[in-house]
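Below you'll find the structure, written out as structure tokens, and then a few comments.
The complex is shown incomplete by one protein chain, all other protein chains being positioned as in the whole.
Up next is chain A:
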């Protein structure tokens, strides 16, 4: 099972955290600090897995963002690598060529998407199309409930198409 998902920028800034196993706020800070020290310093040719406190952390770098998932020792690391890629692809479809900025300002959206992909630390939906459809369905309901958006948001919305 996946214990947590972390998105960390190359500078060590946290972009998203999702904890599927219980960690106190203090532990979380410590985990993030330890892992960013461990992962950000690794060279590009090395393998995408790190052993950490008896668990495995699988990470993958996309542009300046590191996607990390922490798993049990007997899980399939390559599968997790693929799940990360899966998530990035869904994000990409959703935001339209996703970049780090999208995630910085819309982190809650990234959370919603993650919730459709993973649940309780397991992959719940292997089909990208289904995930995209579900998120879109939720968003369209949200759209109708939304008040008239400001002009600036419209501009941005068009840009993001």
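Observations, loosely collected:
Here is the rule we go by: a residue touches a chain if its C-beta (ideal position, glycine included) is under 8 Å from a C-beta of that chain, and two chains touch if they have at least 3 such contacts; residues count from 1.
The rule is simple: contacts and distances are computed from a predicted model.
This complex has a chain not shown, and the name its UniProt record holds, of "Transport inhibitor response 1-like protein", "Aspartate aminotransferase", "Mediator of RNA polymerase II transcription subunit 31" or "AP-4 complex subunit epsilon", is "AP-4 complex subunit epsilon". In the full complex, chain A touches the hidden chain at residues 9, 11, 13-14, 16-18, 20, 22, 24-25, 28-29, 32, 43, 45-54, 60, 62-65, 76-79, 81-83, 85-86, 88-89, 91-102, 104-109, 111-112, 115, 119-120, 122-130, 134, 136-143, 145-147, 149, 152-161.
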